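Quick notes on the structure that follows.
Every protein chain of the complex appears in place save one, which is left out.
Chains: A, B and C, in written order; residue numbering restarts at 1 for each.
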């Protein structure tokens, strides 16, 4: 049943992949607000919610969730096609932490009560979630987190600070990793807690990033009282639950979409700057294009793993390395051919797609977030190549 | 006094630098065997000794040694000019371990007897020296060496193995770092020993390298008895003496000469292959040329340090990094433009200067020998940037 | 070793077929000592082994059954080539495959039969200069860069008039030694009769793709040796594989290999699935460009990671680098194939 619209969604799984793609494509093209195509920055909730509610109404907000919980129950390949079509049309990424991260986690680890209470509110857009994992002194070393939750009667009292919390200023709920056993070893003693952002003691402070955008926030917790019932899964087992969700993140961060977008922009910029006749640029461009196609081929292999229902191994980290470094190289080439235009803050001559500096800056953190390139290389060296610690 | 020719050499130090350069250049051009210009591989003693003796006869074999020991007593800048002129004319490097390494070490640390006995024999070419430092299990970690010398009566008994011993098969003497105190910490307990290669128990086995050349050797010591008098300096203090000599090596290994040679070859190859009209190659070439000129400028700064009589700091390691990596990049570009010719063993169509594969292979070990690029970066990180261990 | 390593874009049947090829080639794939011993000999490979390879059906692997071949696809040819590359087999199986494909298309049966049996060594003399992908059809032009020409019994010389056959005995041939211990030949033309018509493009593409796979196999073998070295060699009191700088270089090698495999297997699967024309050539170009570039990067990185020992001729890692130096430019190097890819392949859709 569709928990929101009350109508049974068509069984999209019954379609073959190509037909599915076409159905999705047609609907997106007909329904996506044209002025929001290819936004240069991550949209805020108030900008993006018309599209969010349109997806919700159609029953397509959570394509990966099982049908019994209001999702489309799509298999991995159809999920990827769905994402590809959104990306193809330049659809803005929605405030999706509830959809992508929390929903699947609750479905797997949540109590029946929690599922019944929270999932419909995600599907309806009543709860907009953000993710409270990173801390100022943890960064890539997530297991060293220090935000504490101490049981006091029927409530946990939370104290500490989260950082890099994407769109926290738009969210009304946050899911947290907190330390519930200060004496345990790093990965142990961590629990998973759901917190209403309107609880007293929470302060959100946006961080202006190099894009001059307030996508990320710091979130401070000062004696924040959270009902005991908001604990998900077992006490002190939050780390394992969160980690189980990260393998999805690893292939997501290795998707060629950013490089694809940048390569198209590079081509447009090169045409505008008239450098395609320069064989030196042609050589650089040929290298970037073949690198991109090879990345796509490598990505396709991991998609094939999913398609066969097999787990992704640690080597999926190499996708993220290749994609983020290629994305950066493409934008560096853009900066070089843009010449003096590379200095400009705003898109060139009114074409909002041509903003070399903006894209160059956007590419910078891709080798930092989701585990730096150094961390990814450490993982592969140890877990794939078997090199000693 | 000139220990060999018996005639007082002209006081070349009295000349200004430009005149000195001209004097040296004229003499080299008039005296260097034309068939030995730009040899594709390091020459063996029997090929090179006519030139060696010519230098000796002129009194120019050891330009850096003080005049009282038969050298020219040149200051650092004139020494560099001297080297530049040899390189400019494509003179083969001679069997110079006695000249460059042992001579200066004996002059500084040797006993009067040792100086009187060994130095004239270097100047005359009677003793041809090789350097026994590296061992199979030490490599860049020289201090871990294990070849032992145990005092037995008036003789040290040497057992062990040296490797990467340049032109050992041409040498009749070898200077060794040996472990004389097995209980001491790594750098301590090492002594400096002079050994006649004709002593029983020494076996020399050439190593064929990737150039298919037997420039390097393994040298095996099986109960080799060495007179106690052959110890140089204090017992167990050999490491400090050897290390003092290495700062010279570090600027020597950072000299732009290899890149200069390769760049000229690249130009000739590009002309032959007709790729100069290709703007893509022109861009690559421009980058290599400016990188080369910047290396020369950086090198010049260190020469200036020497000129002012100041010691070279640990940062001189960056010269070697820049030079070796540039040399490699130049030869990689040669391979790319040589296309199918890159596979050929022999120089292209009879021009022995055009051997892309040969030069490419020659460039490979420059990031390994004299301390790998990784070691050089470790040194700079710790000793120059002050990063923690 | 990694989850996606075993998941080629292959069907179960193709994967099974590839496995059988791998098994049958195992002897050659591990016998680097054999390859070492044949270096710098004349003709640089073993004619007996070449005959054995013919008997195993390898020269005709991708030749239609109707013409006497095994009628298998590029998946199988690529797998075989990879295994040959692993063992650095010097026998000119890939150049012979090119010739077999051309003879089959031309309808020449006698020489083809000898070639498929490994009794004749027929090599195609298609290029008149360095750095080209365009076959020379001028009957009077000197042909260059014929791999392993010293062992040829016949040369195929494509001309405007058709495919001509030149017997090696009595031909005006000069060979030069190559860094892998083999040789490249230069053939001055004589006039011969055409034995039929054949289109070079698709056959050259198959040779290029097989060469990419050969290089891929070599990269994996060299990298395996290097990892073993990193896991045993000690310096400064530590296994050197614990040094992060070396670990990260090793990862970069691994990534190059992964990208090469992705490109090679994607092209093989697509060709077998019926992709032809520009689309096929574009895929081949991408695979060969990647393999040519990666094999040099991987070869030199493996030498560097092996330290001094890597620079000795005794150590096998260097053999892989020398093979890459020789093979990377054959059937087109990285720059040439990248330029062709861009020319042939439609742009990615605007996003």
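We adopt the following convention: a contact is a pair of C-beta atoms (placed from the backbone, for glycine too) under 8 Å apart; a residue touches a chain by one contact, two chains touch by 3 or more.
The shown structure was predicted, so the numbers you read here are calculated from the model rather than taken from an experiment.
Among the chains on display, the ones the left-out chain touches in the entire complex are A, B, C.
One of A:23, A:36 or A:207 touches the chain omitted from the figure, and that residue is A:207.
Here one chain is not drawn; of B:29, B:126 or B:304, the residue touching it is B:304. Of the candidate positions C:248, C:261 or C:322, contact with the hidden chain is made by C:248. Touching the omitted chain from chain B are residues 38, 87-88, 90, 257, 260-261, 263-264, 267, 282-283, 285-287, 289-290, 292-295, 297-298, 300-302, 304-305, 308, 310-316, 318, 321-322, 374, 377-378, 380-382, 384-389. Across the interface with the omitted chain, chain C contributes residues 243-245, 248. Mapped onto chain A, the footprint of the missing chain covers residues 134, 137-141, 144, 163-164, 207-210, 212, 216, 273, 280, 328, 332, 335-336, 338-346, 357, 360-361, 364-365, 367-369, 372, 374, 377.
Please note the rule applied: only the chains that are shown with their structure count from here on.
The most central chain, judged by C-alpha centres against the centre of all protein C-alpha atoms, is C. Note: centroid distance chain A to chain B, computed from Cα atoms, is 55 Å.
For chain C, residues that reach two or more other chains under the stated contact definition are 335. In chain B, the residues that touch at least two other chains are 280.
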